[in-house]
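A short worksheet on the structure shown next.
Only a portion of the chains appears, each positioned as in the full assembly.
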Amino acid sequence: MPYVNIKITREGATAEQKAELVKGVTYLLRDILGKDPQTTVVIIDEVETDNWGIGGETVTVRRARGQ
Amino acid sequence: MPYVNIKITREGATAEQKAELVKGVTYLLRDILGKDPQTTVVIIDEVETDNWGIGGETVTVRRARGQ
Amino acid sequence: MPYVNIKITREGATAEQKAELVKGVTYLLRDILGKDPQTTVVIIDEVETDNWGIGGETVTVRRARGQ
């Protein structure tokens, strides 16, 4: 029954990678806490780099500087 | 003053259905808890089926199998 | 399969009221969008009035002023 929300920047994650992530997190919750995979929900949000800030700057600005 | 966030898969909910949902949830909070509708906020997120997982699989994969 | 998060101030909602809210929101999603109640998740967060702000003030301060 767990609910997991993963936020990443929108930078080209493929459907296959997202499917792997869903599977991996679901089975981690089963293995560590005994949670039932059938009712584990995982939602992935892909966020534009203009809308994600770290260190007081947006990721767009950081990427432009080469970080 | 409540805040409600509803996440559903992006599969064709209309503006009218979303308006009904906003109204329904707002008045439920008034009827059950006496919350003021004027300051109740409801935000609906529509999530791509590639980005929603349940049972260790994405909804895209489940739909492809006919679930 | 919807996921709903409801945030209210912690001001004495009873277990019965919370159960009514869970039921009400779940069936609203079935009636308006045809969502399956069996996989609808509703999580209620009760937030201390010191930690909830509106109009630039915390609810604690507003309540002290009689609002």
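Going in written order, the chains are labelled A, B and C, and every chain counts its residues from 1.
Note that in this section contacts are C-beta pairs under 8 Å (C-beta built on N, C-alpha and C of every residue); 3 or more make two chains touch, one makes a residue touch a chain.
Values in this document were obtained by computation on a predicted structure and should not be read as measured data.
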| item | value |
| --- | --- |
| Entire complex copy count, 3 subunits given | 6 |
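One rule holds for everything that comes next: only the chains that are shown with their structure count from here on.
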| item | value |
| --- | --- |
| Whole-Å gap separating chain A and chain B, where each centre is the average of the chain's CA atoms | 20 |
| Gap in Å, rounded to a whole number, between the CA centres of chain C and chain B | 14 |
| Multi-partner residues of chain B (each touching 2 or more other chains) | 7, 52, 54 |
| Residues of chain C that touch chain A when the two form their complex | 1, 3, 39, 41, 43 |
| Residue numbers on chain B that touch chain C, as the complex places them | 1-9, 13, 17, 20-21, 24-25, 28-29, 32-33, 35, 39, 52, 54, 59 |
| Residue ranges of chain B in contact with chain A within the complex | 7, 47, 50-58, 60-61 |
